[in-house]
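One protein chain is absent from this view; the other protein chains keep their places.
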Amino acid sequence: MSPVLAFLGRRLLGAFVALFVASIVIFAALNILPGDPASVILGRNATPQAHAVLTKRMQLDRPATTRYVDWLTGFVHGDLGVSAVSLAQGQHDTVWQQISGPLKNSAILAAIAAFFMIPLSIGLGVIGPIYPGKPIDHAISVLSLGAIALPEFVTGSLLIGVFFVALDWLPPVAIVPPGGNPLDNPSQLVLPVLTLLFASLAAGVRMVRAGMTEVLQTEYVQTARLNGVAERRVLSRYALRNALAPSVQVLAQNLQWLIGGIIITESVFAYPGIGTTLVNAVQNRDVTVVQSVAMLIAVVYVVLNLLADLVVMLLVPKLREPV
Amino acid sequence: MSAVATEPVVRVEDLCLHLTTGEPVVDGVTFSVAPGEIVGLVGESGSGKTTTALSLLGYTRPGVVIKGGTVEVGGESILGRDRRALRSLRGKTVSYVPQDPGGALNPSLRVGDAILDVLRAHRAGGGDDPVRSALERVELGSDPRFAGRYPHQLSGGQQQRVTIAMACVCDPPVAVLDEPTTGLDVLTQDRILAELRRLRDEDGMAMVYVTHDLAVVSQMADRIVVMYAGRIVENGPAAEVIERPRHPYTRALVEAIPDFKNPRALRGIAGVSVGVGEWPGGCAFAPRCPHQEARCHETVPVLEEAVPGHHVRCMRWMELDLQAGERGNGRAAGAAVEPAPLLEVSGLEARYRSSRSASPAVDAVSFTVEQGRCVALVGESGSGKTTIGRCLAGLHVPSAGTISFDGVPIAGAARKRPLEVRRRIQIVFQNPYQSLNPRQRVRSSIIRPLRVLRRLSRADAEKEVGDLLERVKLPTRLGNRFPVELSGGERQRVAIARALAARPDLLICDEVTSALDVSVQAAVLELLQELQRELRLSMLFITHNLGVVACIADTVLVMDRGTLCETGTVAEVLASPSHDYTRRLLAAAPCLPDGVL
Partner (left out) sequence: MSDRFRFLRTTSGAIGAGIVLFVVLVAIFGPYLAPHDPAAPVGIPLSGSSSHAWLGTDFLGRDVLSRVLYGGRSVIGYAAAATVLAYMVGMAIGLTAGYARSLVDPVLMRSVDVMLAFPPLLFLLVLIAGAGTSVAVLIIGVAAIQAPAISRIVRTATLEVSTRGYVEAGIARGERAFAVIGREVLPNIMAPLLVDAGLRFTYSILIIASVNFLGLGLQPPNSDWALMISENRTYIQLNPWSVLVPAAMIGLLTIGINLTGDAIARSLGRSYVPRATRSVVS
């Protein structure tokens, strides 16, 4: 079997195992940890009556393993369950209804941020080591060190402070009416995207820099230079090409930052995305919503990592060999 | 330089290089290379040989600047040129062959394309398949698909041939080779050296061959330039420099080479080598020189012409009529009586879990080590010799076979062996820079076995540290230092002291001198020989160097890919080997020309 396929196979298997374990962890945390999900959901409104009703509606009298299997099989088929809070209120909103809009909104926000983050990370990360010691190298180094330290809510608040309070150029919130399209009002997306970019870009730039610096000090780059190979070719085919592989892995990890950052950023700007939905669900202890949303995000995350591994494999010939 | 009609292809005059902090690295270096000539640039660590050679390409390491002098290659001046000019000269007028071929090839570029890059950079290469012809020049042209391979798919020897192809492809008049065979096996090294000689003979390519290995250089070079502490100390025709060295350092270097054709007691050079920033006033070698006088310390001697074409930098060269070593004073003969066996290995087999190859690293090996004898275990890398040493030391559990010590079978893992056995078998490792705990002072490293294996009290142990340091010829004040303050040779002596602390009966030496300079190696071997005689130690000496075997061992075991292919006394095996592999090893081992020693 081709080594590439074998590698893919192993990674897929690993991904499935990881997701499987993740699902167990998520389910256990939400259903076993709190002891009795029904009273947790009802909170202070937990009369014995309401408790009994909710327990029946959520079918909590069945053993945990059965509920887990039901949920997982449902999830795999696209049925994400019913919001527990809505059940407590006598309604029947499915999780999918609640998250389909926000999911789209978040995807748009993430896509825009990723669109800028990837080329910028590589571009800025690569420039420093090519001109070591020059002002631009120092500037990028210092800025990224600073930016990486600030949490999104700090950057977000500071950006609002500058662009809204002081300059009144951009709105402080990014509200999208339900069912609406966030792209209808692009100016409100500027600050959220900037906030997202700040921290994740800084992390990406630093790691690409480190990779590039390391590659530029290798023996093969020096040998090529000492045999007179043109500098542009050395930088592109000898340095960058070999620095890209670890950079891709790093960028994939940065998409992890993006996912965490989205949750916070949406909260700062009141953007109706999957992050705000998740936070609200956690605040309301809406177990079923949290369950399925968490699983969804984990799936996206694992898939992204898998794609990154694939790209790395294409970039590094040595990995295509049978071990 | 004798009067030659043709212009020299390399002309270096009064080259001076400094660190940015001011300390001199290379001082007043002057030499030249004639077309088609191989010049061996020889020296140990800190001599400045690599720095000098790289400046021929206009390259200095970060932190090093050119202070003055001229460097002309192919008629073009190298120093002070801008980057674009340098780039067009490199590869076309002067090219480079690196030390480690594996690391010197772009892992994501096919080797054919790598060669093409050099061609394109200089718009050179006519013909319809310049890559193919380049590969044919280094005898890699037989397989048409070779150019499409990646570096990791090639062996070490093939990788080095590719880098040589890259260096030749634009037909530069001269190439700089930085220890090109140091990382290769003896057999591969032999083939590469033959390759290089062919390039000189057929294509007339001149070479500056940087190395620390005088034996290799004696087989390759037309002229030898010896450097010590940044200066040239001797410069002359290869045969003359080796047979009749004029400088005490050169002579000591020649004497330090272990040569299997002339086994003799090796002698090191007193003192420690001089690093950058530590140059003494006057002749840099004087503090270590057996012929030093007061005036040697006052002024730096000039490079004088002793004989036409042969220069030397020594004030006393005329008085010291040095022969290259007295006729080998032979080795102390071994004991006459057949002593009792101390260690018996029977049917030893060892595997590595990580490697999935079917054949084990060590396969059905049996041998004995008698009391008081030195047994050498010889082979190339991958032969399993280190694995055997590790099994004996208790660091690797064999998958089959028995090891008997003093008649009693012992366990594979050290933890399972009785204290006495652990004490009586000791091992010294190859890499001196990693054998001592950098966070502990030297004396703590030595005290440990005293406490653990001999159960001495703290007070008794402290007392014995001084004795042990003296025994390995180190000043006792070194006990308070940290390993980072010691040189490689000193660290290795400390490692030996640590092993001796346990009062072992069997000392396993795993390539203990391979990472050291030639003169330091000789000194450490000298020490080991003394210790073996005085303490009546049994030694298992693991090495790939047949010369060392001849100088230090009584019996020799030859390993090839996990199996023992030949055993016998050193005299027998070296004189009339019975196994084909041994014969090939002997033929390939670099040695000095006959009649030198």
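The first chain written gets the first letter, and so on, giving A and B; residue counts start at 1 in each chain.
Just so we're on the same page, contacts are C-beta pairs under 8 Å (C-beta built on N, C-alpha and C of every residue); 3 or more make two chains touch, one makes a residue touch a chain.
Treat the numbers as computed from the prediction; the structure is a model and nothing was measured.
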{"item": "Omitted-chain contact residue, chosen from B:V233, B:A495 or B:A550", "value": "B:A495"}
{"item": "Touch residues of chain A, complete complex, unshown partner", "value": "14, 17-19, 21-22, 25-26, 29-34, 40, 145-146, 148-154, 157-158, 160-161, 165, 206-207, 209-210, 213-214, 246, 249-250, 253, 256, 259-260, 263-264, 267-268, 278-279, 281-283, 285, 287, 290, 294, 297-298, 301-302, 305, 309, 312-313, 316, 319"}
{"item": "Contacts of chain B with the absent chain, listed as residue ranges", "value": "393-395, 414-415, 417, 419, 422, 426-427, 429-431, 434-439, 445, 448-449, 452-453, 495, 498"}
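Simple rule for what comes next: only the chains that are shown with their structure count from here on.
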{"item": "Gap in Å, rounded to a whole number, between the CA centres of chain B and chain A", "value": "53"}
{"item": "In the complex with chain A, residue positions of chain B that touch it", "value": "54, 57, 59, 83, 87-92, 95-96, 98, 100, 103-109, 114, 117-118, 120-122, 150, 152-153, 163, 166-167, 170, 356"}
{"item": "In the complex with chain B, residue positions of chain A that touch it", "value": "218-220, 222-231, 233, 237-238, 241-242, 315-318, 321, 323"}
